[in-house]
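With one protein chain withheld, the remaining protein chains of the complex are depicted in position.
Chains: A and B, in written order; residue numbering restarts at 1 for each.
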Amino acid sequence: MLLHSDRLLPPDPATKAIARGLYAAVADRPIVSPHGHTDPRWWGENSAFSNPADLFIVPDHYVVRMLVSQGVRYEELGIGEGAERDPRTIWRCFAANYHLFQGTPSRLWLDHALSTVFGLAGRLSPANADAHYDAIAEQLASPHYRPRELYDRFGIEVIATTDSALDDLRWHAMARESGWKGRVVPTYRPDAVIDPDSEDFAANLDRLGDLTGCDTGSWLGYLEAHRARRAFFRRMGATATDHGHPTPRTADLAETAAAALFARVRSGKIDSGDAELFRAQMLTEMARMSVEDGLVMQLHAGSFRSHNAAVYSRYGRDRGFDIPVPVSFTVALKPLLDAVGMDTRLRLILFTLDETTYSRELAPLAGAYPSLRLGPPWWFHDSFEGIRRFRELATETAGFRNTVGFNDDTRALCSIPARHDVSRRVDSAFLAELIVTHRLDEAEAYEIAPLLSDGLAREGYRL
Amino acid sequence: MLLHSDRLLPPDPATKAIARGLYAAVADRPIVSPHGHTDPRWWGENSAFSNPADLFIVPDHYVVRMLVSQGVRYEELGIGEGAERDPRTIWRCFAANYHLFQGTPSRLWLDHALSTVFGLAGRLSPANADAHYDAIAEQLASPHYRPRELYDRFGIEVIATTDSALDDLRWHAMARESGWKGRVVPTYRPDAVIDPDSEDFAANLDRLGDLTGCDTGSWLGYLEAHRARRAFFRRMGATATDHGHPTPRTADLAETAAAALFARVRSGKIDSGDAELFRAQMLTEMARMSVEDGLVMQLHAGSFRSHNAAVYSRYGRDRGFDIPVPVSFTVALKPLLDAVGMDTRLRLILFTLDETTYSRELAPLAGAYPSLRLGPPWWFHDSFEGIRRFRELATETAGFRNTVGFNDDTRALCSIPARHDVSRRVDSAFLAELIVTHRLDEAEAYEIAPLLSDGLAREGYRL
Partner (left out) sequence: MLLHSDRLLPPDPATKAIARGLYAAVADRPIVSPHGHTDPRWWGENSAFSNPADLFIVPDHYVVRMLVSQGVRYEELGIGEGAERDPRTIWRCFAANYHLFQGTPSRLWLDHALSTVFGLAGRLSPANADAHYDAIAEQLASPHYRPRELYDRFGIEVIATTDSALDDLRWHAMARESGWKGRVVPTYRPDAVIDPDSEDFAANLDRLGDLTGCDTGSWLGYLEAHRARRAFFRRMGATATDHGHPTPRTADLAETAAAALFARVRSGKIDSGDAELFRAQMLTEMARMSVEDGLVMQLHAGSFRSHNAAVYSRYGRDRGFDIPVPVSFTVALKPLLDAVGMDTRLRLILFTLDETTYSRELAPLAGAYPSLRLGPPWWFHDSFEGIRRFRELATETAGFRNTVGFNDDTRALCSIPARHDVSRRVDSAFLAELIVTHRLDEAEAYEIAPLLSDGLAREGYRL
């Protein structure tokens, strides 16, 4: 049996009984997915997925990196020049190495998808690799396994994508205009026009000017262009922005200093530290615009992207080599928070890959500033142990209502129900622990559980 | 029922039975409170508390910050210009938001106080807000609810306050001269005359000179003034000093360099880094004086005080906006420890808001230096999860006897029994875990439990 009905619930019988009840109350609630990376084209075109390898392996950096870490070559996984092109061969390689995922969240998600989405009974292994492949491939070809059909089957109420500031959101438009009832909203992610270290930064700013008719050669014109794009995203349904920065540093320069800094980064003649300072300044500018237009602001900081030079040059981004670094928020966020942190119109959701910040900085910050909320455990920490640690470390100082429920944060469509299910189970287990240690009444837990499952996501992201 | 008799004890039945026994053995032991922030005037004057809001809400930065974090304005809590002045209205606001404290230690403390001190049966809510208010207000007016009566009722054996080096300790004198049997001792907290960044630093040093007759215009006279004040505090019952520094950095400059540094900070013409260096030097000087006079030294490092500029300028200090920063002790403490760290006459108790230091630095340091002891979990970490983490992270390297039991560290008088009770319960649970995993014999645990509850506090603070 791939999935035990009591999985992830506490072993102590009395605690488990309580957790079971709480989980049952939220298991079938709608999925609110306010932050993720599904491909908007799926929702717009609603085409069939091509094959099991392209669905489960090739684009999933969690899966790829683990295989690579044990000596599988990227080419065996269909990535890079001269790579394997037969999806069945890639699938067999995956099946032969499926034991590597023992003890990992990927295993939980994959088992869940194979079992609940594709109805497969046995755990993937070399022995059943071909049979599983065939069964999945056959189902993918049927109309019931197209993206919008899966959206309905998964019980999704709303899902957000993450989109470049330069994106024309054509697939979002196609989805909306198609008459489909699903709600897919874009998220304004302007890194490519904010980070001077990004590829083609100058060209991106030219493009931003073209799209908006603003003079992105000047500081004020550049800010105006952001406002214009944010308004466009809002018209297309966006309720949030997202910012992926190496550090959470913020700045609040005087306008002349900011304009001079912009002139340097615009011309490409930057001094040491200018790129970081510009990113810092722009976080504060984005926060000010959020005060104006109400878009919820998300900050994902602390990942060293594309850590290995050779992997990046041969195979590109998002290949499993993004490695966290130590992060500190307290000093870094002060300029932004001094500027707009006490304004209740601002909502800024903070994410971290450095779990030491949960109890040391994030919970104290979110437990004081009315503008701040804590995002759920992110990436490596979106897991049984990770979610438990987050609740144990953050709740006592920040409470529940300064958090925003769960994000699946994924491009792996079939893992979405699995991820929300893990979160609901771990949160039910945590609430049950509070009950049996008499830190919370059972009736209170039944009010909190649906907030954690979807209520706080809806409210936190203004969806 | 607000308080379950098994609260905070482990859910596993066998472990719980053992924990119950250990807890029963310490539940009624006297409260030794070697570090806290009760107002000495309470003990000197023994006046009635004014009303429930001033007792439970307005001065409690744990409570205020949580309400503010969810959009309540300071003014609604009686703080700031034009603030609400009706305590009942403030109380109702608190009651309407009491659910925000679910899962937090404040909830445990408040429930405990309402239940055990004021005999209230139902959890605070909008429905019972007025009735609770009236019941508390009525009792506060009775002579049985004055500070000294609560001292007795709570079973306090000794309580320390925290007092400026410039304080005349008049309320301590009044308490002692009143014939009251309670033991309230001051603690020498010289931050205002040590930290060049503190407000009115120069005037404070003038004042220090006036009080002592020492020449606080010279380095040696300044040190002599500290000696004089420490002697005064000792005569008034003090057994300890306390130092609240942004970082734990210490220094041990040659005398001429120290004198030159003092001259700069005294004149206010300081170079970059001078303030930090002076604080660092003074920690070592304080440690040397502790070797001489036997006062136990406490170091509380790592809080970024008054993080938000607007909150500080409008509402002042201690409004819930003190946010921890990353801290490291190993390199920072070396100058002090090289100077006097192996001297068994020195006792230096270390506190941290950065839990990563427990196992990485603090337990290894306290498990080696005879002068060092570990203070209990501080502030945000004075909680069920926080105390458990401390024991799990520190005990294996430092043992039990390099810790000093519990500090309530509070200005919230009615929370003192609750806080000690939480600590005793969590320590009993921890000891029970050691027993059921056969890491400790039950008989040993019965020897250790009273040490953790009060014995190590008495011994550690030389009370």
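General remarks:
As a convention for this text, contacts are C-beta pairs under 8 Å (C-beta built on N, C-alpha and C of every residue); 3 or more make two chains touch, one makes a residue touch a chain.
On a predicted model such as this, the values are computed, not experimentally measured, just so you know.
For the chain missing from the display, the contacting residue among B:Arg170, B:Arg305 or B:Arg439 is B:Arg439, taking the whole complex into account.
Considering the full assembly, A:Leu100 is the residue among A:Ala25, A:Ala83 or A:Leu100 that touches the omitted chain. Of the options A:Phe201, A:Phe278, A:Phe351 or A:Phe384, the residue whose C-beta touches the omitted chain is A:Phe384.
Although one chain is not drawn, the whole complex shows that of B:Ala238, B:Ala251 or B:Ala366 it is B:Ala366 that touches it.
With the whole complex as reference, residues 10, 12, 14-15, 326, 328, 330-331, 334, 337-338, 341-342, 344, 356, 359-361, 363-370, 372, 392-393, 395-402, 433-434, 436-441, 444, 447-448 of subunit B touch the missing chain. The chain not displayed touches subunit A at residues 3-4, 6-12, 65-66, 68-71, 99-105, 107-108, 123, 304, 307-311, 320-326, 353-356, 380-381, 383-386.
The definition used in the following text is that only the chains that are shown with their structure count from here on.
A rotation of 120 degrees, rounded to a multiple of 5, brings the CA atoms of subunit A into register with those of subunit B. If each chain is reduced to the centroid of its CA atoms, subunit A and subunit B end up 40 Å from each other.
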